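Here is the structure we will look at.
Up next, subunit A:
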Amino acid sequence: MTGSGMSGVLTAGSQTWELTRRSVVGERRQLLSVMPGLIFPLLLAAVYTKQFSRVLDMPGFPEVDSFLDFILPACIVQAVSFGATAAGSELALDIENGFLDRLLASPVARWPILLGRLAGAAVVASVKTIVILALFLLFGARVAGGPAAMLVLVVVAALLVLVIGGLAQVMAFRTGSQEAVGATFPLIFVSIFMSSAFFPTNLMTGWFKVVAENNPLSWIINPVRRLVINGWSSADAIQALGLPAALAAVTISAAVMALNRRLATP
Partner candidate 1 sequence: MTVVIEASGLVRHFGDIVAVDGVDLSIDEGEVFGFLGPNGAGKSTVVRMLTTLLHPTSGSARVGGCDIRTQAGDIRRMIGVALQDAAIDPLMTGSELIRLQAVLHGIPRSVIRRRGPELLERVGLTAAVDRRVGTYSGGMRRRLDLALSLVHEPQILFLDEPTTGLDPTSRQALWAEVRRLNTDLGTTVFLTTQYLEEADQLAGRVAIIDEGRLVREGTPTELKATVGAPTLRVEVDQEHVATTRDVMTGFGEERPSREGRVAIGLSEGAAQVAAVVRALDTAGVTVIHLELDAPSLDDVFAHATGRRLEGSGDEQ
Partner candidate 2 sequence: MSTATVATGAGHGLNVSLAICVRGMQRLRARPVLLIPTVVMPVFFVVSFTGAFSSLTRIEGYGTSNIFNWMAPYAALQGAVFAGVGGAMSAADDIENGFFDRLLLTPGSRLPILVGTIGYSAVRSFIPTTGVLLVAALGGLELPGGVPGLVSLYVATAGMAVVFCLMGLTVAYRLRSLRSMMIVQVIGFSSMFLSIGQVPIDFLDGWLHDAARLNPLTNVLRLSRQGFVGEMSWDLTWPGLVALLAMTVVGGLAALRALTRLAP
């Protein structure tokens, strides 16, 4: 890319757009494979809401009308994690079947290749989040922070895709195997359970409490949850958006570095 700065960015921008479109269209074609990522978290939320109603009266549990309000962030994070690892394993598939080499051989800048995949997944995650929000509201959940908080939820979901997807892409470049990338999914799944997603950490005990409190996912989920339960707060919104944005920058840079390293080693 030796072209003048502005046009270079424009080209890269349109390339990102093109590659985003490719992965979104890919996802739409595989609607069936998107559904489990939506249905499973919703089932989990429905079951937990119906089995944990007595939990609401426990001293130390946040003031909510229904467990539904409490579990909304967890449901979204879980739904998002499904699609995000898929973005990584699709990249691994591109590596396995040689499509990546074709992309790299073409005069496309490097980072649109990465961002395109992730942006596609991020768009899908945003749509998923909107669907989940609509269903929750339909079944009586209340978002105290109003439309602004809902917007934050959607953006957080998109950013989380970039974080997890970037991580999966690093794995893809390092291993070049779809199977290895697939193995990151259970890891994410586990770390959601070991956070404040399904239960407040102040009601946990022992080492598990320590792990859950120091899980970065908890640091994202807690402010989001306060926006849902307590109402709008700019400080919470900044924390909810800032942390995943920073993490996304880290994981995507790591993915770019992994790509460069892969290109450097013959």
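These made the cut because all candidates are chains of the complex that A comes from, given by their letters.
The rule we apply is simple: a residue touches a chain if its C-beta (ideal position, glycine included) is under 8 Å from a C-beta of that chain, and two chains touch if they have at least 3 such contacts; residues count from 1.
Since the model is a prediction, treat every value here as computed from it, not as a measurement.
Touch, as defined above, links subunit A to just one of 1 or 2 in this complex, and that is 2. Contacts from subunit A toward candidate 2 in the complex involve residues 36, 40, 43-44, 46-47, 50-55, 58, 186, 190, 193-194, 198-199, 203-206, 208-209, 211-212.
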